[in-house]
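Notes follow once the structure below has been shown.
Take a look at chain A:
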Amino acid sequence: MIPIPAFLVVAGILFGIGAIGFLVRRNVIVALMSIELMLNAVNLTFVAFNRVHAEAHTGQVFAFFNIAVAAAEAAVGLAIVLSFFRLRRTVRSDAGDLLKN
Partner candidate 1 sequence: MNPALLTFQKLWPALAAGTVGAFVPRRSSRVERLGIALAAAACVLFVTMLWPDAVATEPASTLSNAERFPHLLSWLVFIPIVGGALMLFAPRQATKTVQWLTLGIMGAELVATLFLFKLTPTEGKYWIEESTPWIETFGIRYHIALDGFSYWLIVLTSVLTPIATYVSFGSIKTRLKDFCIAFLFLQGAMVGSLVALDLFLFYVMWELMLVPMYILIGVFGSTDRVRAAIKFFLFTMAGSMLMLAAILFVVLKYKALTGEMSWDLNDLQRLNFPLTTQRWLFWGFAIAFLIKVPMFPVHTWLPDAHTNAPTGGSIILAAVMLKLGCYGYIRFAMGLFPHAAHVYGATLAGVAVVGGILYGALCAMKQNDVKRLVAYSSVSHLGYVMLGIFSRNPASMEGAVLQMVNHGISTGALFLLVGVVYDRRHTRDLAEFGGLAKVMPWYAAVFLVVTFSSIGLPGTNGFVGEWLIMSGAVLSKGTLGQWGRSQAMGAALGVILGAVYMLTVAQKMFFGPLDNPKNRKLPDLTRREGIALAPLVVLIFVIGLFPRIFTEPMHVTIEPWIRDFNARVEVPPVELATVAPKPAAPTPTPVPAPAQGGE
Partner candidate 2 sequence: MSAYVPMFLLFAVAATLVAAFFLLSTYMGPRNKGEPEHNTPYECGSESSGGRHIRLSAKFYLTAILFVVFDIEGVFLYPWAVKFRSLGLAGLVEMLGFLAVLVVGLVYVWKKGALEWEK
């Protein structure tokens, strides 16, 4: 059996990749994907921890809800990106420079 810490380490690495991807990539679509990656890392963490605290299914339930919420979030996010693309013809986040101090 694979030890639990392995899952956690993988989740941590995934989360890190997602976070770094979000911060360094200027493409909004990639940023969205990075966020999804982070959420999935969280799901993995929850499910892995659920093995430690096996007396209840809290972690698994949490993961279910995360999936649903992530889908809704992604739907709205893509819609926003789409409307941004329609107006500005780009999906680069540094093109958003109209709102400044």
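These made the cut because all candidates are chains of the complex that A comes from, given by their letters.
Rule of thumb we're sticking to: a contact is a pair of C-beta atoms (placed from the backbone, for glycine too) under 8 Å apart; a residue touches a chain by one contact, two chains touch by 3 or more; residues count from 1.
Remember, it's a predicted structure, so these values are computed and weren't measured experimentally.
The contact partner of chain A in this complex, picked from the candidates 1 or 2, is 2. For chain A in complex with candidate 2, the touching residues are 20, 23-26, 61, 64, 67-68, 71-72, 74-75, 78-79, 82.
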